[in-house]
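Heads up: the structure comes next, in structure tokens.
Shown here: the complex without one of its protein chains, the others still in place.
Up next, chain A:
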């Protein structure tokens, strides 16, 4: 039998590692006073494709229900949780979730995520808490070679404000910025050489803290941009104080979904370059519910973390060799082991390595 492209069976070792990632995530979330939330796997497409969220229709796994409504498999946790949290106790600020999301544009239709949402908190608190959560969780997984990248939606938006672009033209320009297409950005902004020059510099404004310092110097008379830079510097400083120095910025990063509205985070595993978490601020996601709410969060890619998490030391393997007559004896004996893997068999498989083999086949037969 054949599986659809992207679907796969999960077996053994990798499944153990994935379970460990989920288990450590849950432990960290509980310890930091987060409350669990789970939304259903099946929702209406409209929840994800409306203008506030803006997910592309072709990326969703969808079908018609009996009433002709389009239903989808959950493509995004943050949006679903926003829908659910609007009616929840406003006193609970910190939420966590873990489970699959389904998208047609990814390799592998199903991907595993674990993430946090912090709503109605002080703006800076939510962002610092998100980053500190990431640091503690990655520490728990013993993945220590990683890089945190910060960006901010407001920088590009402030610089292009004088252009007063139509929605369609802005989409084109944002895509070109997203792809760092220097020549296309230049062509699309040719009518305003000053903005064009600033965007050209912005495309290349990625790297360490020095990039931010230089940017601050350049825009010292621009109040809005100065405030954003100060904000990012503050985040870098608190991370540095916590001993996290591998922090970079990409000031030219633009939002990939319409609901991002401020700081953006991303974590990279250093040796493979894979992105292991991403998130940011998305206050405007709640505008669809006519609410002004501070909302920030991030999601970890569980599949990638499972690839990199350190293996636990294997427990001792004990083989209890039993027979039909002594199976109960073996079962009682197995209960005396606490931390070992105990394998009760009638016939020993010599290809399996055991630390200890106890023959109970003739037990009690004397």
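In this text, contacts are C-beta pairs under 8 Å (C-beta built on N, C-alpha and C of every residue); 3 or more make two chains touch, one makes a residue touch a chain; residues count from 1.
Operating definition for what follows: contacts and distances are computed from a predicted model.
Enquirer: Quick one: the chain not pictured, UniProt calls it what, "ATP phosphoribosyltransferase", "TRAP transporter small permease protein", "Spermidine/putrescine import ATP-binding protein PotA" or "RNA polymerase sigma factor"?
Expert: "ATP phosphoribosyltransferase"
Enquirer: Write down which of A:48, A:268 or A:354 is the residue touching the left-out chain.
Expert: In the full complex, the listed residue that touches the missing chain is A:268.
Enquirer: Among A:250, A:283 or A:363, exactly one should touch the missing chain; which is it?
Expert: Of all options in A:250, A:283 or A:363, contact with the hidden chain holds for A:250.
Enquirer: For the full complex, which residue in A:140, A:182 or A:291 touches the chain that was left out?
Expert: Answer from the full complex: A:182 touches the omitted chain.
Enquirer: Which chain A residues would touch the chain omitted from the figure, given the whole complex?
Expert: 147, 149, 179-184, 206-207, 248, 250, 268, 270, 272-275
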